[in-house]
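What follows is a short report on a single structure.
Note that one protein chain of the assembly has been removed; the remaining protein chains are unaltered in position.
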Amino acid sequence: MLCEIVDRHGGQATSLLQILIDVQMRFRHVPPRIMTALAGMLHLPRTQVEAVVEFYRFLSVTSVGRFDVRFSDSVTDHLLGSRDLAARLCQRLGVKLGETRVDDAVSIHLTSCTGLSDQGPAALVNGHVLTRLDGDRIVQMADFIDQGMDLDTWPKNWFKVEDQVQLAGLLLEGELPLGASLERALTLHPADIFSEIDRSGLRGRGGAGFKTAAKWRFCYEGEEGAVPGDPTIARYVVCNADEGEPGTFKDRVLLSRNAQDVFEGMTVCAKAIGAQHGFIYLRGEYRYLLDSLLRGLKVRRLRGLLGRNILGVEGFDFDIEIHLGAGAYICGEESALIESLEGKPGHPRNRPPYPVTHGYLGQPTVVNNVETFAAAARIMAYGADWFLSVGTPESSGTKILSVSGDCERPGIYEVPFGSPVSDLLRRCGADDPMGVQVGGPSGTFIGPDEFERILGFEDLPTGGSMMVFSQARDVVAIARSFTHFFAHESCGFCTPCRVGTSLLGQLIDKIAEGHGTPHDLIEMTQLAAIVKNTSHCGLGQTAAHPLMQTLERFPERYQERLKTLFFEPGFDLDGALEVSRQMTGREDAHAHLTQSG
Amino acid sequence: MDQKTLTIDGVELSFDPRQTIMEAAAAAGVYIPHLCHHPDFKPHGSCKLCTVKVNGRFASACTLPAAEGQEVLNKTLELNQLRTRITQMLFVEGNHFCPGCEISGHCKLQATAYGLGMLDSHFPHFYPARRVDASHPDIMLDLDRCILCELCVRASRDMDGKSVFGIAGRGMESHLVVAAESGALVDTLIEVSDRAAHVCPVGAILIKHTAYEKPIGQRRYDHHPIQAALLQEDQGD
Partner (left out) sequence: MTDLMTHKIRIATTSLAGCFGCHMSFLDIDERFFTLCEHVVFDRSPFTDIKHLGEHVDVGLIEGGLCNAENVSTLREFRDHVKILVAVGACAINGGIPAMRNHIPLKECLEESYLVAVGIDSPQIPNDPELPLLLDRVRPIHEVVKVDYFLPGCPPSAEVFWTFLTDLMAGREPQIPEAQIHFD
């Protein structure tokens, strides 16, 4: 059984994570003896196998239930009542959240945003997605689980995922003929491909906005003194389909309806930089897309668009492999993603050196977002001018946005760069919002007086997540949820992020629960600066953004929760006596303490 | 070739182009606080105690390559306050009960705290439940004190060729694991002569039967501040 799984993945150490995902599916956990066996078969230290198992949330040392339910725990799911639904399912099934029922029938967990914010509350059950959950479905679901009903027999519409494209633009309108951009690329020298992409002004769509052409060129040219395009050097093309930023789901839609564009963009990149291997790193939450993506790749191979001698060009060999993630937001960071591709825990690397020179297995590697490859494909086919016809000088083209939260028409909006946020709010039917989280929790929270700000690298850069919050929402609760998200997703490598994000979580809990003092706000601000300034990677550097940005914009919402005292304990003092009271049966005056002096 | 130079706190020093800022500083006799860095092992960059400002931006001295003309700030009030907070984070994250600890007086975490003038732990303590493993006849593990610097991981992998140690888990649940199905150190290949058994900067990995050998007053950092001790180590003495 184990041998079969290992063989299916080529028996390589780099496939460790892929193998473990299959082991988890098969055995519902990764038993210690299998870790030992795998270490032996893959010639890896056992510690690495254990490290990987314990790093990824979708792998476990103890057994999950025959039905493993994971409720999406994004703020937008909260707004739709997800926490309550999870509690009700737990109650009906007699299982504690985060645990497995004694008969092994079911386990219920919360999981970070599953990328279905426009059709939540959402959950995963054994890797399949459930959308638009409600109270009735929870009741039925509990029955199905108790009766051990196979997932195939559950109502089909429960698993329905809609694209909800509300506004299409350059990338989502029409269809790019298969192979069209590749055929053009084949007529060009790498330098001409770079300059065409460069002229289009395409910048990374993940949010950071690095110039795509520059990244490709650096990868092709290699380090100082290297021979540009040296054919003896293995280079890699990696598509980052690990969109874990809460509230984003546009890559899911791109991979559902425009996967061929993405493959084509990767192949153009491979042609330009001289790569033979490509990877799509698909987040584990999107596992349900795997089969259709594999079919899409098969089509390309049959058409001669992947594989050996692509389109008959001697020596142009390139193929794409799909690697699955297993529940780790940090793997969206490109160097952590590469570590994960290599079968390791997703710890971001030290930089320099950068992935363009030292990426996958230490080789030059381009890592681009799904949308970037899709855009590159169309730019290659239709030309840079076509792309430049939309957007601003700093930010050409369009941006695909995932809109969720308090609006009438959530879903996908492909808008020209340079559009004001207010425009989008009108389109999606958000009247009188209190704020918008642009680019997810690591991005920018803006209030009503900033709705005329424009989407683009020159003002509000965004990876695509747009969460709308109405006036009825509690901004402190939103910031609190995001802060806990970062603490939950911190990889644990560096001290300030590992410890600091948890400390920030404690502080915001204290404030949100009405035990905060002015002293705590000062403390929070100082701690936020330390975490931001000293963390190893973007996760820690942005983890305090939700707190600081909402504090800056809505100070009164924080102030009104503060006690006037200078100090109050951060833990429940009277609660700390509860065990003693229970064990002694005492209820006298000395058996209680007030929270504040 | 012209000698390349950078400045640390305004003082110019020359460096070898292959050096990190930490290495260049050590060679010039400048102490930059650090815990996860050790000159014998590959730079790691996780503890962040060596945070400096390079041309106005925060960076880890142990991993950032030295470069011509860098203006590095090291011994400033701002940076030392920040390092104090990071050290305090390490203290509250684990269970560091110095008064009863075998390594007290020889501990780099403790001595670093002294060097920074740290008087308290500032943050609320987590008091995590951590494992003690006394299974091995010669070596003892007390994970209460582990600061996740991965020096033992690197030493065992890169120097001893055994990969006895690893870090598993994530975030605040990160923890040291050993290469044995039983989870017990005695079932690993570690030997008391391994470098990994001696590289721990705190008291998480201890050699049995050697505790409290030196009386208070004669211990490593009793009269020897961390600055001088670590400079010596970094300069290879």
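Brief remarks on what is shown
By letter and in written order, the chains are A and B; residue numbering begins at 1 in each of them.
Please note the rule applied: contacts are C-beta pairs under 8 Å (C-beta built on N, C-alpha and C of every residue); 3 or more make two chains touch, one makes a residue touch a chain.
Here the structure is a predicted model, which means the values were calculated and not measured.
Screening A:174, A:225, A:312 or A:597 for touch with the missing chain picks out A:597.
The residue touching the chain not shown here, chosen from B:100, B:161 or B:215, is B:100.
For chain A, the residues touching the absent chain in the complete assembly are 519, 566-567, 569-571, 573, 576-581, 583-586, 588, 590-593, 597. For chain B, the list of residues touching the undisplayed chain reads 91-92, 95-101, 104-105, 110, 113-115, 117-122, 124-125, 127-130, 216, 223, 225.
The rule we apply is simple: only the chains that are shown with their structure count from here on.
Chain geometry summary: the mean Cα position of chain A and that of chain B are 32 Å apart. Taken in their complex, chain B has these residues touching chain A: 43-49, 51, 58, 60, 63, 65, 82, 85-86, 89-90, 92-93, 123-124, 126, 147-148, 153, 157, 163-174, 177-181. Those residues of chain A whose C-beta lies close enough to touch chain B in the complex are 32-33, 35-36, 39, 45-48, 50-51, 53-55, 328, 345, 350, 352, 487-496, 498-503, 506, 526-527, 530, 533-536, 570-571.
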